[in-house]
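One protein chain omitted, others in place.
As written, the chains take the letters A, B, C and D, and residue 1 is the first residue of each chain.
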Amino acid sequence: MTIPTSSTAQVIPGKGAMAAPEGVKPGKAKRQRFLFLKNKKAAFGLLILGLYVLFAIIGPWITPYDPDARSNDLIQPPSADHWFGTTHLGQDVFSQVLDGTRPVVFVGILAGAIATVLSVIIGITAGYLGGKTDDTLSALSNVFLVIPAIPLMIIITSILDSASNLLIALIIGLTSWSWNARVLRAQTLSLRRRDYIEAARATGEKTWRIVGFELLPNLTAVIASGFIGTVIFAVLSLITLAFIGIVSAAGWNWGTILFWAQGQQALAQGAWWWFVPAGLAIAFLGTALSLINFAIDEFVSPRLRSAGKTKLKTASGGTVRMRIGFTPVLSNSAEPHTRARPIPINTDGATPVAREVAK
Amino acid sequence: MTQDAKAPSNRPGPSVPSGGPGIGNGTAEVVLEAIGLTKHFPVRRGLRQLFSKERTAVHAVDDVHITLRRGRVVALVGESGSGKSTVARLLAQLYPRTAGDIQLHGKTITVKGGSAFRAYAARVQMIFQDPFASLNPVHTIRYHLTRALKIHHNAGKTDEDLENALRELLTRVSLTPPERYLDKFPHELSGGQRQRVAIARALGADPEALLADEPVSMLDVSIRLGVLNLLRDLKERLNLAILYITHDIASARYFADDTLVMYAGRMVEGGDSETVTQTPAHPYTRLLIDSAPDPDRLAADADPLEEDRGNGEPPSLIRPPSGCRFHPRCPMAMPRCETDLPIRLEIGDKPGHWAACWLYDEATVAAQQPGVAA
Amino acid sequence: ACGDSPNADNANNANKSSVDFLKIGMPNGTQTENHNPFAGTSSANALGYKWMIYEPLTQWNPVRPAEPAIPWLASAVKWADDYKSAEVTVRDNATWSDGQKLTAEDVAYTFNLLKSNEALNQNAIPFDQITVAGNVVKVTFKTPQFVNQNKIMASTPIVPKHIWEKISDPATDVNKTPVGSGPYTLKSFTQAGVTLSVRTEGYWGTVPQVKELRYVSYADNNAQGTALANGDAEWSFVFLPNPKATFIDKDPEHHKVWAPGVLGIHGLYINTTIKPFDDVKLRQAMNMVINRTDIFTQAEASYFHPEIKSVTGLPPGAGDAFIAPEYKGKEFSNDVAGAKALLQSAGYKLNGKVLSDPSGKPVKIKLSDPAPWSDYQTSLEIIKSNFAEIGIAATVEKPNQDVWDKNVQTGAFEASMRWTNGGATPYDIYQTVMDGDLLKPIGTAAQQGNFGRFKSAEATAALTAYKNATSDEARTTAMNQIQKVFVEQAPMFPVGADNVGAAYSDKNWTGWPTDADPYSGAQPTQPYVSLIIGKLKPANS
Amino acid sequence: MEPVLEIRNLNVEYGLGERAVRAVRDVNLTLHRGEVLGLAGESGSGKSTLAYGLTRLLAPPGVITGGEVIYHPEKGDAYDVLGLSDKALRAFRWAETAIVFQGAMNSLNPVHKISTQLTDVLRAHEPRMSEHSRSARAREMLKLVGISPDRMDAYPHQLSGGMRQRVMIGMALILQPQVVIMDEPTTALDVVMQRQILGQLIDLRERLGFSVIFITHDLSLLVEFSNRIAIMYGGRIVEQAPAATIYRDALHPYSKGLLGSFPALRGPRRELTGIPGSPPDLAAMPSGCSFHPRCPQAFEPCAPHIPVLGRPDTPDGAARSVACWLHPTEQPVG
Partner (left out) sequence: MRYFLQRIAFYLFTLWAAITLNFFIPRLVPGDPVQSLIAKFRGQLSTEAINSLYVLFGLDENKGLWAQYIDYWKQLFQGDLGLSFTFFPSPVSQIIADALPWTVLLVGITTVISFLIGTSLGVLAGWRRGSWTDGLLPVTTFFSSVPYFWLGIIAIYLLTGPGSFFPSSGGFDSSLIPAWDQYFIPSALQHSLLPALTILISSVSGWILSMRNMMVTVASEDYITVAHAKGLSERRVAVSYAARNALLPNISGFALSLGFIVGGTLLVEIVFSYPGLGFILLQALGAKDYPLMQGIFLVITISVLVANLLADLAYLLLDPRTRKEG
C-alpha cells in the first residue's frame, strides 16, 4: 500500500474552472456544471462505476445459482452453465462474483463516506478555527496517519465478535480519514483568507454558515476526490482483509473468493477461472474510480485538461504538435485574413447612429 | 510620547484635523471615527525570543485618526504595504485592534462576533479590492444579495418583498435589467459588473459608512471610472460616508473630498484632496505625486527625487525607523527626524491641511538644515 | 577472497552429479534462530530438526500405536504395572556430538530439567523421584502414566547435562550451538533456512546416507505447496488441496502423498447444554446424516484427515486395535431415513423442510469456525447441507480465531468443528470430549477440554478407570465403556482423523514409510524422523 | 528611420476550429531602431498575445495562423522569424529579442540563484565563453541595473519586487539584443518604484541603443515614456502615432476614451468621460469595426465594414495611422 498520490494536494481550488474568467461565454455558462460529464475519463469511469453499483443492487437477485450451493461439478472450467467455472465445492464462481459485488461496493462507499465526513469535520475545523483546536486536531490526524492502517484494522476487527460488513466499513472509515483531513486542512487554510470568506464575514454571516455555505462548496472537488481515494483504499483494504482471512462476514465478497481460491491453490490446480475474475473485478472498479478521480483533478485544475486536438495541420500540409515554448505556425504568409479595403466615405454627411449608451 | 497620544482630549479642535473638515462641509454629521487606531500583528516568536521580554510585531498601523462624515468621501492613499487595508479591516471590526478607539456616532464600539457584530456590520460595510476574489464562485448573485439582505433583516417578509429588494439593489448599482444578472454566477460577469455586485451586497445591509478598499485597482481602465462614478453617485443619493482606499493618488483627487496619506503605517499628511495633490507638503507625498505618470512631463527629465536613499525600499515594519518613518528615504531629512516622531503640523495654505513633518516646525528648520541629516 | 566465502563449498557441490542432501520444508512462516528442543516456539521445533539433533529414549509408531516401542537411546524401558514408575536402561554406545559419552546422568538430568521447570514440561508429566543407578534411571510419578508413556519416553529429547547445567535459564535459552546425540549436527542457520550435516563420527546407530538436510520454512501452505510442486522441497507436511493436480501430477512418478491416521480426531462439537441439543436422540440423528465421505473428498482433499468410518470415532488403522467388540465393523452410513425415523419417534416433526422439536420450535443451529481454516469451513458447508436434509436449518458463522477460541472455551457456541488431543491410546480423544473432570460451567473457560459441556458420570468414571488401570483387562473394559457412552450419547460427531503423513518426492531418496510398510509416521517434525532418515537411500543406487 | 522588426498581417488564435478565439487579427506594426514603441489597450485586447506571438512563445492552445515577422539584424539580411527552425529560433531568442514579463517573481525560477539564471543564457548562446567571463558579465549587468553584484548568489525570493524586476531587465540586456519587449513590467510595483525602473530603462536604452516594445494599459505612463504609441482594441491596432500626437489629438474614439479615463494629477480637474459598455468578446466579435457597439460616434459603415489601418487625411497624417471610418485613410501602412 503506497500512500495515495492523488494530486489533490496540489489542487488549487478557486483557481479552477470557475475562476477561469476567460473562455467562459455568458449564457453558455450553465452548461459548465455538466462539463464534468463531458470529460471522457469521467464519463467512462462513471459508466463502469454505475455498472458496479447496479450489480451491487441487483447482483444477489440475478445470480444464476445460489453462490453457496454445492453441486457435483467440482472445479469445472468456464462453460455455458457456469460462466466463470466452479469451485472445489461445485459452487458457481460467477454467482459468487455477482453476489460479492454488493459488500465491496457497500463497504467502499460507506467507509469512504465515513472517512470523508470525519476528514471534512476534522480538517475543516482545524483549518478554519486554527490555534489550539488546529494543533490538537492536526496531532490527532497525524497519530492516525502514523499508525499502520491494515494492522490496525486487523487488530480492531479481531476485537469484534463477528465482523459484519457494516462494522468493517465503520472500522475502515474510522481509521482512514487522516490523510484527507490533512489535505482538507491545508486547503481550508488557503481558502480561509480568501476575500470572499472575509467578505462573508464582513457581511455578518455566522461562522457555521461561512463554513457550511461558503467554504464547503469550494472544497467539493477536493472532498470528492478524497472520497474516491478513500473508496479505492477501502475496497482494497476490505479485499486484503478478506484475502488473509481476517474478515469474512457471512456472504461473499471478492476478497473471500480470492481467499478460497488461494486456500485451495486454485492456480496450482489450474483453476485460473476461480482466481482471475475477482481480481479483474477489483482492477476494473479501481480503474473506474481512478478515472473519476483524474477527471476531478482535471476539472479542478483546467491546466490538466488536455486541449483536445494536439496535432495540427499547417498550411503547407505538414503536421505540428502543440507544445510549450514553440507556438505552432500554421502559415506564415503575409496575406491579411480579413479583406478590409479603404472605402471612401464622406464623413461630413455621416449621421452618427443613435444609441443608448449603457453606463 | 508625542502629544498625539493624548489626542482624544483635543478632538475635534482645528489643530488636529483628521478627516479634515472640507470646505463648507465641516459640519456634516460624523458617522465613523477612528482615534489613535493602532494594529500590531504579532510575529510568531522563536525560541530565542521566548525568554526575552521583547515582543516582535509588524507595526502595520500606528496611531491613525480618520473621521468619516455623512455624504463625504475620504481617500486614504499610500504605497503598497503601508497599512491601508489594515485600517479598513480594523474599521470593519474584522481585526481586533491593538490600541485606539473606533467610534460610531460618538460611541466607542468593540465587537468581535455575534449579533453585536452584525448590528455593527449593518451600519459599516466593506468592499474588497478584488472583485474576482470577493464573490464566492459557487454562489449566484441572487444568493450573495439575499444573504446580505437577510442577515440585516432587509429582506422583507414575503418572497415578493425579497424579490423587490433584490431588484432595487441591482438597479441602484446600475445593473439593469436586474433579471439579467440575478441568477448569474460571478464568473459570468465582467470585473466591473462584479464589483458592482460587491457594492450592492454592501448596500444590502443599508449601511451608513462604506469602506472601499481599492475598489477599482483590479479593474480595467475603461471600467474603473464607471465604478467610481457609481460610488460617488451613491454617496450623494444615499448620503453615505465613504472611505476610499487607493494607491492611485490621481483618482483620490478626482473622487475624494479629503485625502489622507499613509506611509509605513502612519498618517503623514491630510487635507482636502485638491490641496494635498496640488500643493503636497510632506516629502513623501511629493515623492508620490512626482512619481505618478505624467503625460505632460518629458521622459528624459531628470528627477531630483530619483536618487533617493535606501534604494527606494519601504522600511521594515517589524523594526520601523525611529523618529519619522520616512527619514531614511527623505531628501530633506534633518537630525531631528531620526529621533523625534513628528507631530501633526498645520501647513496653513488651506484650512485643514496638515502634515506630520518637522519641516513645518519653524524652530526645527531654523536649527537644523533640511537635507543634511547626520 | 573467494575461498573465504562460506558459500564457496556449496557452489562447488552444485557441480556434483549425485544429490547428497534432502530438502525439507514446513509452512511455518518466519523463523528465528532457536535450537532449544523444549521450546514449542523454537525453529528447531517448528521445522522439526530438533529430532535430527536430539533423540528420545524410545521410538513409537503412531501409525500402529498398539505396537511396542522401539528402544532408542534407552536399550530398555521397564514400566511398573501401575505405571507409576519406570526403569530406563540407557544405551552405552551413544555419544554427544562434542565427543562426550551419553550417560544415565544425562537422562536423569533431562527428567529433572522438566520436573523443575514447569515452563519446559509441556506434557505436564508429574515427575516424582528420579534416581540413577549405573546405566539405569529410575523415575517415579505421582499418578499412573499409562496414557502418557510415549510422551515421556518417545517425545522427550534427551539433552547433555554437561552443557545444559551451565545454562542459566533453560526455558529462554536459544541453545546457539546445539550438542545432541542424534545423527546430525547444525551446520548453519539463515533466514532462508537451516542446514544440518550428518555426523561423521560417534553416532551410535547407522549413519544416514543423506549427508545434508536443508530445512526451509515457507510463509504459508501456498508457498509450501508451490515449493513441493516445483521440487524446491522434497518432504513436507502440509495441506494440499487437490494433491493430485497441485502436486502429484507435476511428477507422477516421484511425487507421493501418504497420510496415515493417528489417535487424534476432528469432529463437530455440540454444546450439549443448549436446547434442543441436550437431547441425545436429536444428536444421534444429526450424527447419522453427516456425510463424512463428502467431507473427506471435498474438504480434506481425499487424504488430509482420513475419513472416520467406525462409529466409535476411532480412525482406521491406528484405532482399529482399540475398537470395542460390540462396535467392530459398525460404520457410519449417512442414514437420512433412519435419522428421520429416529426423530419422529422422539417426538420431532418434519414439516416440509423444517424440523420442529417436541415443543414445536423449529430446530436451528449455528455452526462456527474461524474463516481462515478453509477445510473446517468446507466441512461446515457440507454439514450444513447434510442437516438441511432432516430439516435442521444451519447457519455458518465465521468469527475470527480469537473470538472463536474464546467462545469454544466458555461454551458460547452451538456447534463447532474442532480437534481433540492425541496420544498413544484413544484416551486422549475421548478425554478431550467427555471428561467430567474438565467440565466447566458455561462462561468459564474450559481450557483442557470438554468444550461441549458434556455431563456423564459414566464416562468420567470410565476415563479415570482407564487412566489408572493396572491391567490390560481393566483397560479394555474401561475403554469399551467409554466407547459405549461416546457412541450412544454422541457428544461430538467425529469426522476425520489427524494424520502424521507427508508429501514427499522419492526422486532423490527412497525408503519412505508407506501403507505397505508403515514403519513410522512420515511427518518431518516428529520424533521418528531419525528413523525415517536412517532408512532413506539414494534413488539411483 | 530604419526598421528592426516588421510585423505583417500577424494573426494569432487560441484553440482551433469553431471555438477558436482570434486574439490578434491582421496586425501590422513596425518597430524602428532605437525607439520605444508603446502598446496600449484594455485588458484582453491582445497586447501580450502579440508580444509573445512575435517569438512563438505562446502556450497552447495558442496558434499562429498567419503573418510574417521580419527581423532586420544589425548586419546581414532580414528574415522571417516565424519561418525559423527550432534551433535557429532558439539562437534568435534573447540574442536578438529579449522579453521582460509582468511579474518578476513569476519570471524568475524560484529554485535557482539569480547568478545561475543570468549565466545560463550565456551558456546557451555563447558556449565558448569561459565560466569566469560569464560571471563577470553577469556582475556587470547587475551593476548596470543598479544592483550590487554581491547579490549574485541570492535567490529570487530574497530580493524585493523592484530588485527582481531590475534583475529581469539586466537579464534581458545581457546579450545586447536589438529588441526588448516589456510586457507590463511595472504594474505590480508601486508608483515610486515604477518611475525609478522606467527611468533607468530609458537611460540604458540611450546608452545601448536597443528598441523597446513597451506594453501597458496605463496610457499616461506610455505618453511619458515612449516615442510612439500603438493602441489595440479587440485584437487589432486601431491607432498608431507619436506619443505626443496621440496625447494631444487622438483620432480614434477608443483612444480618446482611453485618454479620458485617466484622472489627471496635475492641471485643471477635467471631466472624465470613460468608455461605456464592456470589452468585446473575442470569440464573438462584433461585425465591422469591433468598437462600434461602444462608440459614441458610430455611424452607418461602422457596423458592416471593417475599417483598415491607414494614414488619416490630417495634416500630420504622414506620421500616424488609424483604423476608423471617421478618418478616411489613404493606404495601409506598416
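Here is the rule we use: a contact is a pair of C-beta atoms (placed from the backbone, for glycine too) under 8 Å apart; a residue touches a chain by one contact, two chains touch by 3 or more.
Keep in mind that what you see is a predicted model, and the values were worked out from it rather than measured.
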{"item": "Residue among A:I168, A:V211, A:L291 or A:A334 touching the omitted chain", "value": "A:L291"}
{"item": "Omitted-chain contact residue, chosen from C:A39, C:L73, C:A86 or C:A104", "value": "C:A39"}
{"item": "Residue of A:S158, A:T220, A:T314 or A:S331 touching the missing chain in the full complex", "value": "A:S158"}
{"item": "Missing-chain contacts mapped onto chain D", "value": "52, 55, 57, 59, 89-95, 98-99, 101-103, 106-113, 120-121, 124-125, 155, 157-158, 171"}
{"item": "Hidden partner interface residues of chain A, rising order", "value": "1-7, 9-10, 139, 142-143, 145-152, 154-156, 158-159, 232, 236, 239-240, 243-244, 258, 262, 267-268, 272, 275-276, 279, 282-287, 289-291, 294, 297, 301, 303-304, 306, 310-311, 321-326"}
{"item": "Hidden partner interface residues of chain C, rising order", "value": "1-2, 5-8, 10-11, 21, 23, 29-34, 36, 39-42, 118-124, 171-174, 188, 190-193, 195, 214-216, 218-220, 222-223, 226-227, 229-232, 250, 264, 266, 370, 373, 401-406, 409, 419-423, 428, 432, 447-449, 498"}
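One rule holds for everything that comes next: only the chains that are shown with their structure count from here on.
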{"item": "Both-way neighbours, i.e. chains that touch chain C and touch chain B", "value": "A"}
{"item": "Euclidean distance of C-alpha centroids - chain A vs chain D, Å", "value": "44"}
{"item": "Between chain A and chain C, centroid-to-centroid distance (C-alpha), Å", "value": "52"}
{"item": "Distance between the centres, which are taken as Cα means, of chain D and chain C, whole angstrom", "value": "91"}
{"item": "Chain D, residues touching no fewer than two other chains", "value": "276"}
{"item": "Chain A residues counted as touching two or more neighbouring chains", "value": "359"}
{"item": "All chain pairs that touch each other", "value": "A-B, A-C, A-D, B-D"}
{"item": "Chain B to chain A touching residues, read off their complex", "value": "92, 94, 113, 117-118, 121-122, 125-126, 128-130, 132-139, 147-148, 151-152, 174, 184-185, 187-189, 198, 201-202, 204-205, 226, 229-230"}
{"item": "Residue numbers on chain D that touch chain B, as the complex places them", "value": "42-43, 160, 162, 190-196, 199, 202, 217-221, 223-226, 247, 257-258, 261-267, 269, 272-276, 278-279"}
{"item": "Complex contacts: residues of chain A adjacent to chain C", "value": "68, 70, 74-75, 88-89, 157-158, 160-163, 244-250, 259-260, 262-265, 268-270"}
